[in-house]
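Of the protein chains in this complex, one is absent; all others appear in place.
Should a chain be cited, it is by its letter among A and B, assigned in written order, with residues numbered from 1 in that chain.
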Amino acid sequence: MEPLTGNSPERPGPWILQKLEGVLVTLSICCILGICAIINITIFGRFLFGVSIPDDVIMVRELMIGAVVLPLAYVAAERAHIMVEVFTSHMPDRWQPGLNLLSSLVGSLMLLPILYGGYLDFDSVTSDGAYFFGELNLPEWPGRLIFLVGYIVFVLRLFVLTGKDAMTVVRSFTHSSSPPSEES
Amino acid sequence: TRVLTWTDGSPNRGTRAEAAQWFADELEKRTNGELKIEFHWGGALLKPKAAVKGIGAGAADMGLVLGVYNPKLHQAYILGDLPTAYSDPWVSTRAIYDLVHQNEDMQAEFANSNLQYITNVTSTEIQLICKDKPVKTLDDVKGLKIRGIGVYGKIFNDFGATNVAMPVYESYQAIDTGLVNCTQIYGYAIPAFKLQEVAKDITKLDWGALLGLAYVMNKDTYNSLTPEQQKIINELGAESIDYYVEKMMLDNDVLTNNPNSEIDGTKVNIYEFSDADKARLLEATNKYLEEWQKSATEAGIDAVALQSQFHDLLKKYDDERKAKGYPWNR
């Protein structure tokens, strides 16, 4: 079953970024499997032995951050974020690079405040030594760190896309007399 | 008119919401409409855990903060969450209010978060509400999953329950879905959270109370008010305690004075712990009092002084209550 997109193009950009995105998706998969495992162990522990994992709820919450934040860069690279294509599909081909640029530009700009906010939060939980009041008093920084990492790579990916898209737009202007290229 | 945004994790109904509304109405009246409060209930603006940082940063002007959600930011203040021999809501709320105003460590702690302390609320006595399996004695908690907050959760754990830490605002879903069997709760809060819909067995523990519940204001917002406005807010803060506590004690009647055992038309079962069990609960606190002393001292707080000051204030107000009764009955 494919995700919500049709045929996705090759992820553009430096190989290191592609590699990183792949690693983050793998980590996200580990987080989802981790959630599944923690909850199953809690249930079977409860039925069979009457014991449970301490602070399981907090651990699941922390893993949720990894599960849903880490793949964001990969999704952006595949241009798989949900978008409305009905109107733009009727627009001329030579407009398409400009539309791509608009998307990646809006994305880059809106992510910066979230990223900075995420950094401030991470900074404050580490300097406060904040922890969750539970049996284990688990520290708060891991979830904040995962969030920060996910968004850093997400932003990097959008910067790369913006650069690529801008170059395509510039190229299409300089070759405006030639017929639309096949990549649009 | 200046509009102040107020963030509150509580639902927009029930005792605490009505009390906060009273504060807002009085503020508007006493400042002749110069100051108005706009409420954002149910954590719509800031989730309960994010309230301290959010108000400190100015994302909201004022609101409710709970010490237990960010223990590291309230090392001194969470002393109020430890059960004491004085469980009377009026006595303990008055005492902690004075303590915050008189103790330097407390003052510094709120200032560090860029907060102006306005007034104190209390959870009132801690009770237990359960689904399916009633808890009639302390030994019944063995093997149950209980939502307990702070030290209370840890003590349930010590008596063989599994503690699940989560904000009170999530209790309804947690009980309904079976994530927990019971949750720590307070009489007046049961109808506000509609808990009687999903859990019918209530056990009266009459155990301690959470006192680390403050109505605070962003320090910059406070400093930008005129001296007269600041004075009105301070006076209102001091006065509101009697108003809140009276209201909460009245609403706690759903448990103490409820011959039909009905909450909002739903039949519930009400049990009560024996005095011996209540004493066992209180005794289990000592270990955590020492833990608190240790971590507070590490944070540079004069824990012993704070504790004895608190104790003196508790005693002072308890004597006053014994001598004169509650202010609203005088």
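As a working rule, contacts are C-beta pairs under 8 Å (C-beta built on N, C-alpha and C of every residue); 3 or more make two chains touch, one makes a residue touch a chain.
In this section, contacts and distances are computed from a predicted model.
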Hidden chain of the complex, named as in its UniProt record, picked from "TRAP transporter large permease protein", "Biotin-dependent carboxyltransferase", "Dihydroorotase" or "ATP synthase gamma chain": "TRAP transporter large permease protein"
Residue, one of B:21, B:137 or B:173, that touches the chain absent here: B:173
Selected from B:151, B:168, B:182 or B:198 as touching the chain missing from the view: B:198
Sole residue of A:20, A:53 or A:72 that reaches the chain not shown, by the stated touch rule: A:72
For chain B, residues in touch with the removed chain: 5, 11, 38, 40, 42, 44-47, 49-50, 53-54, 56-59, 132, 166, 170, 172-173, 176-179, 194, 198, 224
Chain A residues that touch the omitted chain in the full complex: 1-7, 25, 28-29, 32-33, 35-36, 39-40, 42-43, 57, 60-65, 67-72, 74-75, 78, 80-88, 99, 102-103, 106-107, 109-111, 113-114, 116-118, 120-121, 143-144, 147
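Throughout what follows, only the chains that are shown with their structure count from here on.
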Intercentroid distance (Cα basis), chain B paired with chain A, Å: 38
Chain B residues within the chain A interface of the complex: 53, 68-73, 143, 145, 149-150, 153-154, 157, 162-166, 179
Complex contacts: residues of chain A adjacent to chain B: 50, 52, 54-55, 57-58, 121, 124, 128-135
